[in-house]
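Every protein chain but one is kept in place in this view of the complex.
Let's turn to chain A:
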Amino acid sequence: MPDELRPTPKIRARGRSFLALVLSPEPPLADWLAGLDAQIARSSTFFAGKPVILDLSLLAPDTVGLAELYPALCARGIRIIGIEGGNPNWAACARWDWPAGFLGGRASGAVDIPDDAAPPRVEVPRASSLIIEQPIRSGQVIMNPEGDIIILGSVGSGAEITAGGSIHVYGPLRGRAIAGMNGQPDARIFTHSMQAELLAIDGYYITADEIDPRYVEQPAQIVLTNDTLVVQPLVAPAFTRRKA
């Protein structure tokens, strides 16, 4: 097809907003830079990857050290995307790499610069289930010491599933399932098709040879009763059927 007949592709653009930080240096600049350095020392990565706008409105064209301000900020890894409140024609700014600024923008108040030294937020512990929606292959190890593991798929021979809580396999369980690893005797193992190589709850285990053949390839659950692993058929309790 000749080029002129080819339809011009339509360009689509999506919006994305970033918060730009505005720095307003004040004289004397040496002290201001020292303050900035102290801030960076406490929060080393705060400026990393953040766009910064330099606001010169507190400074005058003859402020001592103005010429060195821009290179000093660049040297500290601060990425200046715009300069406002000043004029590129100021003699002190003659050697600055004055960026083309951005229009508009909305002031959004002071931004707290976090201290690295401050204690991290306390994570609220959460009994988390690990849900996996793909088959677990031979040799793969899936571990969730915190809670349950739910697998929507099969667990291959030679794979190993280890959970602090219970293990649910909505598919054939052909590998190993180790539940209640941190001492939870009430953990259970459920599967749509019992073909496991090894089953363990709270440190008690049985191997494939010890599984009653009646339950093999059947839906089953494994419960620890009196320090013994018991394989039971997995059947829902009889519900009274509601009328449609």
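Here, a residue touches a chain if its C-beta (ideal position, glycine included) is under 8 Å from a C-beta of that chain, and two chains touch if they have at least 3 such contacts; residues count from 1.
Here is the rule we go by: contacts and distances are computed from a predicted model.
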Which of "Dihydroorotate oxidase B, electron transfer subunit", "Septum site-determining protein MinD", "Malonate decarboxylase beta subunit" or "ATP-binding cassette domain-containing protein" matches, in UniProt, the chain that is not displayed: "Septum site-determining protein MinD"
Touching the absent chain when the full complex is considered, from A:N87, A:S128, A:N182 or A:T207: A:T207
Selected residue (touches chain absent from view) among A:P51, A:P99, A:G158 or A:P219: A:G158
Residue among A:N87, A:S138 or A:N182 touching the omitted chain: A:S138
Residues belonging to chain A that touch the chain removed from view: 138-141, 157-160, 197-198, 205, 207-209
